[in-house]
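Only a single protein chain was left out; the remaining protein chains are all shown in position.
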Amino acid sequence: MNSFPWLTLLLIIPAAAAVVVAVVPRRLGTLAKQITLAVTLVEFVLALLATIAYEPARAGFQFAQKYSWIKQFGISYSVGADGISLVLILLATLLVPIVVLASWDEVDAASPDGTPVVGRRSVPAFFALLLALEAGMVGVFAATDVFLFYVFFEAMLIPMYFLIGSYGPVKEQAQRSYAAVKFLLYSLLGGLLMLAAVIGLYVVSADQLGTGTFDFATLRQLDITPGVQKLLFLGFFVAFAIKAPLFPFHTWLPDAGAQSPTGGAILLVGVLDKVGTFGLIRYCIPLFPEASSYFAPMVLALAVIGIFYGALLAIGQRDMKRLVAYTSLAHFGFIAMGTFALTSQAGTGAVLYMVNHGLSTGLLFLVVGFLVARRGSRDVGAYRGMAQVTPTLAGVFLIAGLSSLALPGLNSFVSEFLVLAGTFTRYRALAIVATVGIVLAAIYILYLYQRTMTGPLVSEDARGVLDLSVREKIVVAPVVALIIALGIYPKPLIDIVRPTVTATFEDAGHTDPAPTAPVNASQTGGHS
Amino acid sequence: MSATASAIAGPQVLAQGAQGTIDVPAIQYSALSPILIVFGVALAGVLVDAFVPAKARRVIQPLLAAAGFVAAFVAVVLLHARRQVLAAGALAIDGPTLFLEGAILLFALLAVLLVAERRLDSSGGAIVASAAITPGSPGATAQRSSAEVQTEAYPLMAFSAAGMLLFVSSNTLLIMFVALEILSLPLYLLTGLARRRRLLSQEAAMKYFLLGAFSSAFFIYGLAFVYGYAGSVNLGRIADAAGTVGANDTYLYLGMALLGIGLFFKIGAVPFHSWTPDVYQGAPTPITAFMAAGTKVAAFGALLRLFYVSFGGLRWDWRPIVWIIAILTMVVGAVLALTQRDIKRMLAYSAIAHAGFLLTGLAAANSDGLSGSLFYLVAYGFTTIAAFGLVTLVRTGDGEASDLSQWQGLGRRSPVLAGIFAFLLLALAGIPLTSGFTGKFAVFEAAIAGDATPLVVVALVTSAIAAFFYVRVIVLMFFQEPGADGPIIVTRPTLTYAAVGIGAVVTLLLGVAPQPLLDLAGTAATSGFVR
Amino acid sequence: MNPSNYLILAALLFTIGAVGVLLRRNAIVVFMCVELMLNAANLTLVTFSRINGTLDGQIMAFFVMVVAAAEVVIGLAIILTIFRTRRSASVDDVNLLKY
């Protein structure tokens, strides 16, 4: 099965579908939706099949394909999957059909007061953008050529930019375009710094090998002097830190999160931002091992600051979408910490965290989106006591929240625990401090839940608010199921991720410190 | 022997002349064919203008010009393997020359399509009906909607294109100077031929002319010094002279600096850029497109040839200066573009910033830099022609909607057009999968390999700044409501659509599958300049 | 006297012309300043021709004159149109492009 072009297929299908959907006439919006849903479901099944075909024990990239693209610069179209990228592709392909269903009525619906919900209502365009985004996401995870990665990295921005700018809340035109522009410029700036580093890497490879290359596997073998490593590392790191986002580079996220349509926000925070953390573990650490060790304390400091900063801001937030965006900032702190603790356990935890965060935050955004669609406001104050009228919604909200605060038994717990435990073996104090962040997470989540769902109903007209519709239930069901399932039995994921992470760190020369505390695998449900 | 003496000894001298016959050097006309064809078309155009009735002229002239450019392009293709110096060392036919000649001809062809467009509104084209009618006089309003067109524009374009072809293939500074004038003089005239906003157009022509003449004075003064230094203006011999030790370097450096000023003027590098926005704004937009693409290619071609061939041995002396100018150009272009409210001015400042990026390739001073610059020039040319072509399509009742506020909500009214423009802007900003990105990549890669990393970092930062104003236009078009008096888009301007479409498709192709052109530029660059 | 003195004279003339271009606002005067610059370049060429002992400099000076003649025709024609406009339309001080 390994010669089957899984990844190329995964790439081409949404890209082609995007073109098809884009030319669907405006009045046939439903057709566009149906095509999109079908394609994304097929895509998910394909990704699932690919995961089954994947052999975790084998080292290196699987399903690899390589065709020369721009010979002049040694650029090739080369894709391949390892454990890390595979689970992220799976996450992306899972979330997209959910987003499609969740956005089913959002694009052409009207808000309670009769004004259209979104700025521009070309339904086919919206779904074409979603599909283009999916292609970009698959590409960015599947690329094994640094240049190709960069291309997808940048190309992904454009559909997201239009999703935010064109399909955000209609009444907030100024803020919407502000958010879109901010998002694009931040990302572009990061991307350009990365471009400088990418070109630098190419020049170094040309110096060492005679002909320059962008092939990831080849670049890994390079012996780069520490000084150059640091510069190149910073180029990549800043780009990823903006994307992830890590603490000082995060200011675009709340705006973008708040102004995106619900589906856009899920994909933005759930998958797109993972590109940043993915890049850290996939590119920064293997390519620049010495520089990563050198900068690890700095990154860890930023990560911890991010954990607290995000949590504190989330507590004080009244805008629900912004609130969820800030919680993500804290979560990304955990992921970065797990990555730069440079132990295989924390690394595995970080990768798992990416998936779990995608699920839990995705669900949070979904629920918030449902609420906003019902009441037309993102303000927390508009929702007191909603549990009385929308019990199912409240229940889902609770599950999402609990998953977000890493309640044992739910998915996030496993990853957060792995991250903390892995970090502990190397940086004890840090791990302990970070644990306090969990407490803060409990505060902002429960406080949010309390303010929106419990207590007396906010007003009488809220009594008419409907509970989740069948479509909405179908949307949330798989996510809820996965949140619970992965909390109880995370082994399949860990099995896929762990060997890759271990190999990554070992290749880069970061051996795990000798176990000083018995915090290894036993509590985590067991892994190989 | 003095003049008097020769006058006295007149018969004798004649006898001497008879005995020492002049050997006219062999001019390999076949190798000159692209240039000759374009000159021929220009002359034919002048004749057509003189003898053919006005109505037929309007059809014949564009056809003639287009056919000429196509024929010349075919000639370039047929010559592709030629590498020689001809006409007594006056011209060089080599890889970079042929590459740039091909590019210039294609741009000229696209520009002819834009100029020939007559369906834009009732006025029938961007070129004035009669340039001699004074704006504000009774005939001026009538000519706005007149079917007449100053068809001399086509032969002038052909002359200008011929000048560009000569410019990139000149192997002596003198030919370069003459070519500079041949390409410039028609452009000065063409700038003043806008159908609407005559006053603006005329002022732009005057400004362009005065500053152009000013800059060519610098060029010729620099030529004088280089001649004084090397005793010749042949590029190869200058290089030879520059290679010898102990020669009088002062003249060389003065000459190099002054020649540089002349050429930097033409490419619109800071601090010699001030004409660019005004001229781009005032000129008829199709001419602006021609100018933006063609002049840039030609001037850069000459600049590259001069600095690689003649001053190649002195690169350690000129590189710092080029660095400074490149940085200034990028920064000033990008920053001033932010403040523009007029779309053509904005594109003009963007052109300035792009000149800066191109200079990065020159600063690399290696073969990769050369091939990168060649590629970049082609990529930029197509994008910019398409962009200006698109600008002609967005109109109000009173000509082009040049003010940015009028572009508001364009994405709502005509999504395809706005989409293409957004794509072109993204290409100018250098987003991957567009030609702009590949071009920038090629140039920056060469620059880093050529130890110009700081320059590349500045270039990337300015790219980010520049991205801001491109994105701002996209925001205007897509994320804002159209104004009450929004622009009207013309329904079926076939020729403009063709030009814009070709430009956009090439922009995409060079972003997705740039390899063939990169190969072409690569072979052109590695075969190098002949002397 | 060293023939190179001509070069200094030419440099002075060139500079005067260049400063004139920057100083003056009357298009015709500006253009005359450009002509002065061209002539300074010509003087330099002729002098170098003598110093180098080759006639190429003179030839080039000749070409400069031819080119200048063509340039003058075009330039004065353009300038004339502007002046005509200003006269008849009385937009004397409208300087649309901020020369």
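Read from first to last, the chains carry the letters A, B and C; within each, the first residue is number 1.
Everything that follows uses one rule, which is that a residue touches a chain if its C-beta (ideal position, glycine included) is under 8 Å from a C-beta of that chain, and two chains touch if they have at least 3 such contacts.
Note that in this section contacts and distances are computed from a predicted model.
A chain of this complex does not appear here, and its UniProt-recorded name among "Na+/H+ antiporter subunit D", "Dihydroxyacetone kinase subunit DhaK", "NADH-quinone oxidoreductase subunit J" or "Ubiquinol oxidase subunit 2" is "NADH-quinone oxidoreductase subunit J". Shown chains touched by the undisplayed chain in the intact complex: B, C. The residue from B:Pro34, B:Pro186 or B:Gly450 that touches the chain not shown here is B:Pro186.
The chain not shown here touches subunit C at positions 1-9, 11-20, 22-26, 28-29, 31-33, 35-36, 39, 42-43, 46-47, 49-56, 58-59, 61-63, 65-74, 76-81, 83, 87, 90.
Summarising the interface, subunit B meets the missing chain with residues 1-6, 9, 13, 16-17, 20, 22-25, 27, 39, 42-43, 46, 49, 54, 87-91, 130-133, 139, 148, 150, 152, 155-156, 159, 162-163, 166, 172, 174-175, 178-179, 181-182, 185-186, 188-189, 192-193, 248, 250-251, 253-254.
The rule is simple: only the chains that are shown with their structure count from here on.
Look at where the CA atoms of subunit A average out and do the same for subunit C: the two points lie 65 Å apart.
Averaged C-alpha coordinates give centres for subunit A and subunit B that are 46 Å from one another. Counting partners per residue, subunit C has no residue that reaches two or more other chains. Looking at subunit A, one finds that none of its residues touch two or more other chains.
For subunit B in complex with subunit C, the residues that touch the partner chain are 131-132, 134-137, 174, 177-178, 181, 185, 188-189, 192, 198-200, 202-207, 209-210, 213-214, 216-218, 220-221, 223-225, 227-228, 231-233, 278, 281-282.
Subunit B meets subunit A in the complex at residues 411-412, 415, 426, 429, 431-433, 437-438, 441-442, 444-445, 448-449, 453, 456-457, 460-461, 463-464, 467-468, 471-472, 475, 478-481, 513-515, 518-519, 522.
The residues of subunit C lying in touch with subunit B in their complex are 7, 14, 17-18, 21, 27, 30-31, 34, 37-38, 40-42, 44-45, 47-48, 51-52, 54, 56-57, 60, 63-64, 67, 70-71, 74-75, 78-79, 81-82, 84-85, 88-89, 91, 94-99.
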